[in-house]
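Moving on to subunit A:
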Amino acid sequence: MNVVIFYTFAAIILLFSLLAVTSRKILHAAVFLLFVLISTSGLYFLLEYYFLAAVQLTLYAGGIVVLIVFSILLTSGIDDRFPLVKPLKAAASGGLAILGIVLALAAVLRFPFAAASSNALVVDMKTIGRSLLSYDVNGYVLPFEAISILLLAAMIAAIVVAKKKGEKQS
Partner candidate 1 sequence: MDFSYTIWIILVPFFMFLLIGLTGHWYKKAAGLLGTAGLAFVFLASYYTAYKYFFEAGKVDGVYQQIIGYKLLWLSFTDKLTIDLGVMLDPISVMMLVVVSTVSFMVHIYSLGYMKEEAGFYRFYAFLSLFTFAMMGLVVATNIFQMYIFWELVGVSSYLLIGFYYDRPSAVSASKKAFIVTRFADLGFLIGILILSYYTQTFDFQIITSQNGPAIAGAPAQTFMGFSILTWAMLLIFMGGAGKSAMFPLHIWLPDAMEGPTPVSALIHAATMVVAGVYLVARLFPIYSFAAPDALTFIGYLGAFTSLFAAIIAMTQFDIKRVLAFSTLSQIGYMMLALGVSGYGEHNGLGYTASMFHLFTHAMFKALLFLGAGAVIHAVHSNFTYEMGGLRKYLKITHITFLVAVLAIAGIPPFAGFWSKDEILVAAWEHNKLLFWVEYLVAGITAFYMSRLYFLIFWNKTPHYHHTPHEAPLVMTGPLMFLALMAIFAGLIPFSEFVSPDLTPYHTHLHYNIAIPSVLIALLGIGVAAAFYLKETSYPDKITAALKGLYKATYNKFYIDEVYMFVTHKIIFGLISKPIAWFDRQVIDGTMNLFGIGTLWASRKTKGLQSGQLQQYAFAFVAGAVILVLSFVYIWA
Partner candidate 2 sequence: MDILTLFVVIPTLTVFAIMFAKNLEQTRMISAVGMTAQLINAVRLIIAYYDERNAGNTADFLFQKTYVWFDSLNIEYAIGIDGIGVAMIALTAVIIFTGVFASWTMEDLPKEFFISLIILATGVFGFFISLDLFTMFLFYEVAVIPMYLLIGIWGSGPKEYSAMKLTLMLMGGSAVLMVGLIGLYFYSAPDGGELTFNVIEIAKVHMPIEAQRFFFPLTFVGFGVLGALFPFHTWSPDGHASAPTAVSMLHAGVLMKLGSYGAFRVAMYLMPEAANEMSWFFLILVTVSVVYGAFGAVMQKDLKYINAYSSVSHCGLILFGLLMLNKTAIDGAIIQMISHGIMTALFFALIGMIYGRTHTRLIHEMGGLLKVMPFLSAAYVIAGLASLGLPGLSGFVAEMTIFVGAFQQNDLFHRVATVIAASSIVITAVYILRVVGILLQGPIKNDKYFKLSDATWFERVAVITLIVGIAGIGMFPYFLSDLIMDSLHPIMDHIIEAGKPALSQVSL
């Protein structure tokens, strides 16, 4: 069952990510991106990282995509279609991407991954909360705080950048 679900999600991810970068309508692209993100969270569910999956759903699929959709609405016409990509450019970029894929996969597939250790950790909310706020060896309080500050800074920055600058503009 899990196998079927995995391959379904994988197929959705690959298909829609491809569509997201090739769709000529921007809102469609955003929706395709949403599908990709949701499928990714599905993968996380499969891997039994429920908290992460939830975060992925709410933050990514919810927050970011909504943000993107907003900005699309602010800046683009819904019915605008992108011009076709120049064939040369598409071929070059596509070629490069395929070459990258080949190289990366060739490395990945040949790499002998060590077997996993057996004592898997149960990831419940309590563990996550403790780890995030603990400052011992496996604690993450420092990155957590750093991210907090980053978020705050980003918020202020976003406001400042996007603010209209008096009458000098326009």
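Just so we're on the same page, a residue touches a chain if its C-beta (ideal position, glycine included) is under 8 Å from a C-beta of that chain, and two chains touch if they have at least 3 such contacts; residues count from 1.
Here is how the candidates were picked: all candidates are chains of the complex that A comes from, given by their letters.
Just so we're clear, the structure is a prediction, and the values are computed from it rather than from any experiment.
For subunit A in this complex, the touching partner among the options 1 or 2 is candidate 1. Note for the complex: subunit A touches candidate 1 at residues 92-93, 96, 99-100, 103, 106-107.
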